[in-house]
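Taking it in order: structure first as structure tokens, then the write-up.
Missing here is one protein chain; the remaining ones are kept as they sit in the complex.
Each chain gets a letter, A and B, in the order it is written, and its residues are counted from 1.
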Amino acid sequence: MDRPMEEELLEQQEDTQKGRFLTFPLGNESYGIEIQYVTEIIGIQPITEVPELPEYIRGIINLRGKIIPVMDARIRFKKPFLEYNDRTCVIVIDVNEVAIGLIVDSVSEVISIAEENIVSTPSIQQINNRYIKGIGKVGNEVKLLLDCEKILNEQELDEVANFE
Amino acid sequence: MTRVLIVDDAAFMRMAIRKVLEKNGFEVVGEAENGEVGYQKYIQCQPDVVTMDITMPEMTGIDALKQIKKYDADAKVVMVSAMGQESLVREAIMSGAKSFIVKPYKEEHIVQTLQSIATA
Partner (left out) sequence: MAPGNIDESLLDLFIFETSQNIEQLEQIILDYEKESSFTADAINEIFRIMHTIKGSAAMMMFENISSVAHKVEDMFYFIREHSADDIDYGDVADLVLESLDFIRCEMAKINTGTSADGDGAAIAAKIAASLQQKKDKYQNEQQSVTAATADNVVNEEPITKKLHNYAANDENIPVVNKKTYKANIYFDEECQMESLRAFDIINKICQFAEVVEYQPGDIMDNDNSASIIRENGFEVVFKTSGSYTNIDEFFSKLLFIRKYQLKEITEASLPQTEADVTPKIHIDDKTEQKPKAAAMSTAAPADNHTAPVATMINVNVVKLDKLMDLVGEMVISEAMVVENPDLKGLEIENFSKAARQLHKITCELQDTVMSIRMVPLADVFQKMHRVVRDMCKKLGKDVKLEIIGEETEADKNIITHLSDPLMHLVRNCIDHGIESEEERLKNNKPKAGKVTLEARNAGNDVLVIVRDDGMGLDKKKILAKAKKNGLLKKDSSEMSDSEIFNLIFIPGFSTNDNITEFSGRGVGMDVVTSNIEEVGGSVSVESTEGVGTAITIKIPLTLAIIDGMNVQVGDSLYTIPTISIKESFFPKLKDLITDPDGNEMIMVRGQCYAIVRLHQCFNVKSEITDFTQGIFIMVEQYEKTVCIFADQLLGQQQVVVKTLPRYIKNNFKVNGLSGCTLLGNGGISLILDAGWFTGMK
């Protein structure tokens, strides 16, 4: 991947992580993930399918001996599936030692968003924004900030009904 | 470099002391989990200083101290005690312990104590 960005990721690893987000485009929107959850960014890998999982979980990959599941962000956020190409990235995130790879079209950059520039999402039932922690304002653009913990804990939210 | 032998029945305590010592430029030449082994290790390793727990199985720190002192009258032994063990510490000092530290100790306490004893 992008060398400078990886270096930047490393540099930011310690206490400066707060308020810093890795951004990536998805369809017409731009999303952000808190840097502290991102462990690495890799190109797309061969995926082993696992039966009986929802469509957005594409399967599992071998990340240097560690086996992690990969989730297609497009399908997860109800966007049309896009064939993977050499720009496709897997953002590996780790929340409380539960790791997952998020498949995205590409990644953009790491930016800082100050607390006061983050607004909460409107809480109307019709709007499906369970995975969005807030909306960050950067200049004229907005970034949808993902809630990593919620992404990694499906069950409590909507899967429970399907399996009971 | 000051060579230290750590005698304590709790592996945790040995590790805690070892970490403090190694960080502060001491060399830990041996560990022992009771007085008996401590005495044998003393003969074997000939350390500059010994940190000696008091309450241990098989042979207590006090008895080990006495044995070591019998073997080497110049042995430098520091007792590691806890509150409530005053009378034992007193006996240890009478028996030739150079000093004592009280658990839970501060890092600098143990370092200062050992440094001053090693250079004395």
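Here are some notes:
Operating definition for what follows: a contact is a pair of C-beta atoms (placed from the backbone, for glycine too) under 8 Å apart; a residue touches a chain by one contact, two chains touch by 3 or more.
Keep in mind that what you see is a predicted model, and the values were worked out from it rather than measured.
Only one of A:Leu22, A:Val38 or A:Ile57 touches the chain withheld from this view, namely A:Ile57.
Looking at subunit A, the residues touching the absent chain are 46, 48-54, 57, 60-62, 65, 67-69, 97-100, 152-155, 159, 163. Although one chain is hidden here, its contacts on subunit B can still be listed: residues 9-13, 15-16, 19, 32-33, 37, 54-60, 62-63, 81-84, 86-91, 93-94, 99-100, 102-107, 109, 112-113, 116, 120.
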